[in-house]
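Please read the structure below before turning to the comments.
A single protein chain has been removed from this complex, and every other one stays in its place.
Then we have chain A:
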Amino acid sequence: MPSSTPRSGIDPMEWWRRFQEEHAWQLREFVFTLGLLRRNPSAVAGSCIIAAMVFLALAAPWIAPHDPIRISLSERLSSPSWHHLFGTDELGRDIFSRVLFGARISLRIGLLVVGIAGGLGTVLGAVAGYVGGKLDDAIMRCLDIVLSFPSLVLAMALAAALGPSLRNAIMAVAFVMIPKFARLVRGEALAVREKPFIAAAKVSGAGHGWIILHHVIPNCLSSVIVLGTLVVGETILIASSLSFIGLGAQPPTPEWGAMISVGRKFLMDQWWYATFPGCFILVTVIGFNIFGDALRDVLDPRIRR
């Protein structure tokens, strides 16, 4: 039963009490969703992996035993040992440290791409779905063109055209990801625009931009969050692939894909070089994917429980 009064008086902070009071229902829902997530094994596994990766990325400067770009030719290509946990590369750089710093780059790419593509895609999709008609056709056909290419191939072409750099790779991947968000949001916007509260808003004198911002997009947000989580994983994979073929991060940046690219030449004799960055890509992508799947199950009221 709804109760808007705070449950306990032990909280000292006044604003927190007021916040609880203002958002009682939201908090209940949040706690409830967290409870569902905790009972969902893949959500737990996924969030643990993501949390571990985020921790490693944030703490890299402190926990990395070596400078990731310091060259030490005397130690080149040494096998894993207590001194170099994952061994060293052909320039004697510590692979463990490089992998840790690589986590920062990969996660940053993932978040940036999802931020850019998610933002633009959501706006485009909401406008297309809400306005409909010719504008809808124009937007969606353009996005269909983007979608008709395999995303990796198109990102490759774009990154190559823009010139190889991490920034251009991020822009290329973000561009490729826009249609995913736009299509999802358009579908939801089509359903939302027929709802009476949209008509009620129009009757209150609201303009189209206001309605899109206040009614259409907030109603699509939960699906966007789920897709965003899944896209982070895919983005890390594509960005690493771009770096692998030399279109993304440039040496000496410790990017996972770039490391595998060089390590590939040594795979026969120095297995550790390409293996450890590869494992980190694998684990991170799996983490985001299973967490995204679990999030979808939990956030969709029709299939939850």
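Here, a contact is a pair of C-beta atoms (placed from the backbone, for glycine too) under 8 Å apart; a residue touches a chain by one contact, two chains touch by 3 or more; residues count from 1.
Just so it is clear, contacts and distances are computed from a predicted model.
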Exercise. For the complex's missing chain, which UniProt name, "Protein-methionine-sulfoxide reductase catalytic subunit MsrP", "Acyl carrier protein", "Tryptophan synthase beta chain" or "Peptide/nickel transport system ATP-binding protein"?
Worked result: "Peptide/nickel transport system ATP-binding protein"
Seminar exercise, completed: Of A:39, A:70 or A:214, the residue that touches the missing chain is A:214
For this session: Specify the residue from the set A:13, A:73 or A:203 that touches the hidden chain.
Result: A:203
Exercise. When the complex is taken as a whole, what residues of chain A touch the one chain not shown?
Worked result: 2, 4, 21-22, 24-25, 195-197, 199-207, 210, 214-215, 218-219, 221
